[in-house]
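One protein chain omitted, others in place.
Chain nomenclature is as follows: A and B, assigned in order of appearance, with residue numbering initiated at 1 for each chain independently.
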Amino acid sequence: MNNKKKICPSVLPATIAACMIAMSSGSIAADSDPIKVGVMLPFSGVYAGLGESTRNGLKQALKEKGNTIAGRAVEFIEMDTEAKPARAPEITSSLVDNQKADFVIGPVHSGVAMGMIKTIKGKDSIMIIPNAGANAATGAFCQPNVFRTSFSSWQTAFPMGKEAYDMGYKKIVTMSWNYGFGKESLEAFNESFTKAGGEVIKEMLVPFPKTEFQSYLTEIASIKPDAVFVFFAGGGAVKFVKDYDAMGLKGKIPLLGSGFLTEGTTTAQGPAAEGVITTLHYADALDIPKNKSFRQDYEALYGKPADLFAVQGYDAGQLIVDAVTATNGNTADKAALIQQMGKLEIDSPRGAFHFSKAHNPIQTIYLRKVVDGQNTVVKTSYAGLEDPARGCKL
Amino acid sequence: MSIFSNKSEKIFIYLFFAIGLFIPLFLEGNTFYINKFSTIIILAIFVMSLDYLVGRTGMITLGHAMFYGLGGYIFTILAPEYEAVNFWVYTFYVMLISGCIALIVGLIVLRTSGIYMIMITLALAQMTFYFFADSVEYGGQDGLFIYIKPETSIFGLSFLDLENETHFYYLCLLSLFNCFVFFKVIMNSSFGRVVDALKENPDRATALGYNIFHFRLIAYVLSSSLAAYAGYLFALQFGFVNPSMMSWDISATALVMTLLGGLGSVYGAIIGSFMYEGLHYYIEHLTEYWMFFMGALIIVLVLTLKHGMAGFLNNLSGGKR
Partner (left out) sequence: MDTSLFLVQLLNGVQYGLLLFLIASGLTLVFGVMGILNLAHGSMYMIGAYLAYYFTTLTDSFLLAFIISGAIALVIGIIIERCLIIHLYKRDHLDQVLLTVGLIFIFNATQSFVWGNDPLGVEVPEILSGSIGLTDIIEYPVYRLFISLLCLVVAATMYFTINKTRLGMMIRAGESDRAMVENLGVDISKLFTIVFAIGVFLASLAGIVSAPIVSLVPGMGEHVLISCFVVVVIGGLGSIKGAFIAALIVGIVDTYASVLLPQVSSMSIYLLMALILLAKPQGLFKN
């Protein structure tokens, strides 16, 4: 009883003092509060390599500015998506609602992207997609607070249609995994190839992620088309190209693909990849100054060569830097940030680009050929290609 | 006679639901944690249904996630795209349809037992996974979205808004409670006693004239419908279904949670779910290779903690079984 009486009087002033300190530090904190960048990438599982490259690129961009923008430090909060769509809403919510991240960078996988977009819709956070190429992300599901610094699957396959026709191929068989990205790529190719006058005589969809291609290759051989256009990536791309060669098709039926067929896979594919022609918005050997300096710095920092995913992560970082600089360090007004971002031109290692109204890069697509294990740029296939953003209301 | 089998169960249940009722007040609208708890509670419902099947009825399945996924998909497919339907009506539909599917699946699967059953349930779950993953109409690999959540009115009175995270949390908590009560009731009923007997000594039960197959089938259908209900709640939480809900690692992880909590204890499902998710969350922040430690932990637990946490708690309280 006595103790209680002694404590009570001192509690009240202490509480008031504490409140005042909290309030004042709150207002001071705003300007020197770190800029919170949530990073949602796969750090385990099949896509972990891509997640790592993206993160490296992202951090490189910030490191170039000493990890400070307009006097504010940058804080990274990293979470592993394991490339599992089911985890997307939970992790996004953690970064946005719990951590109050200003920006959320991610993901690699398109399925995860859809879950993220749905969760971040209308929230006080800006999502920058450094890879996931699902058309819908800047198409039917586009949002004001969602940007992309990578590509849409449509962009990477569309130019190849006309190229293929110009190369003299009139009848083509297309093949891919039976999932969003694969189907979108084949559709885009079909669109331009048919428009140019060619005919897709068969479209083969392989259950994802099956990599046993023998029966399909046998089928292709029996059809004898002028050329074959495929979308595969990662391990599937390695296997497909090797199997294509081993079945004796390589010299006889030209192999075309969207860039992912030979992106990051040429070492594993070995001599089987020689002569494979692809279209993509980047090539390691791209001969422009920004690419050369970027690659040099990347290798010095991380001890291995940069790849496409590093470039996309780097551009996401550049986007943050340029946007926050343009608003003089103010990240509280997201609408102002978004407005700035929409106007920016990014000096990318792939060539400069700016954003479409749907917030997807308007960029150059290159025609590449594998020579001596490297993707060399044959020519510019389509300069300033803008994704049609079908279904987007922005 | 008390509904509880032992003292530790009684204490745990009272404690858990008491804390569960008041926790949102302490979280002050921190939606991330409220959502996290909702997610774990939904998982607990799923695991509880599995525990009843595996622990009480003795049927081991590696394909339970099939019904989890089906629950979500049935709702998403049935519900019109831009209209808010009635939650209770659709709960009925989801459980009815999943129950029918469980009946058919059970007819195939329950003719086997032990290892065969494990492998067949796994294979059937895979088949369902591929059915949705390869489909065009049902969203394929990327899944489907629910644009408008159901409304919860009964006779025109509605006091739960599913868009509100705290309301949704209470719905989940209530569901878990109902699920627990439901299982306790059937376990204490004469149906439950026959099921126990079947597990202990199937030959004797058959000799006594019970048709094992019928009883197991009913238990299977009940358990699967509840798993579907959990999947339905999962779909509602974030408005999203995806074939990965049916993948075999969900089934395997649920089994691990059952083990952690204590096989056959039913209430252990709650312990197991929270333990696993808690550990996952904690270890994940420490290392990229958290799977290694999780695997080691599972092995240690299998070898040492034979009856899971429930068994451990039971021993602590000195209670009889």
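Criterion: contacts are C-beta pairs under 8 Å (C-beta built on N, C-alpha and C of every residue); 3 or more make two chains touch, one makes a residue touch a chain.
In this text, all values refer to a predicted model and were calculated from it rather than measured experimentally.
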| item | value |
| --- | --- |
| Touching residue (missing chain; options B:I13, B:I120 or B:L144) | B:I120 |
| Selected from A:V46, A:A196 or A:A326 as touching the chain missing from the view | A:V46 |
| Residue touching the undisplayed chain, where the options are A:E78, A:D124, A:E219 or A:D297 | A:E219 |
| For chain B, residues in touch with the removed chain | 54, 60, 62, 108, 111-112, 114-116, 118-120, 122-124, 126-127, 130-131, 133-134, 248-249, 252, 255-256, 259, 263, 289-292, 294-299, 302-303 |
| Touch residues of chain A, complete complex, unshown partner | 44-49, 52, 204-207, 209-212, 214-216, 218-219, 221-222, 224, 234-236, 238-239, 242-243, 246-249, 252-253, 264-265, 268-270 |
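Here is the rule we go by: only the chains that are shown with their structure count from here on.
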| item | value |
| --- | --- |
| Residue ranges of chain A touching chain B (in the complex, touch as defined) | 43-44, 80, 84-86, 88-90, 93-94, 97-98, 110-111, 114-115, 118-119, 134, 178-180, 207-208 |
| Chain B to chain A touching residues, read off their complex | 30-33, 35-36, 39, 130, 133-134, 140-143, 145, 237-240, 242, 244-245, 284, 288-289, 291 |
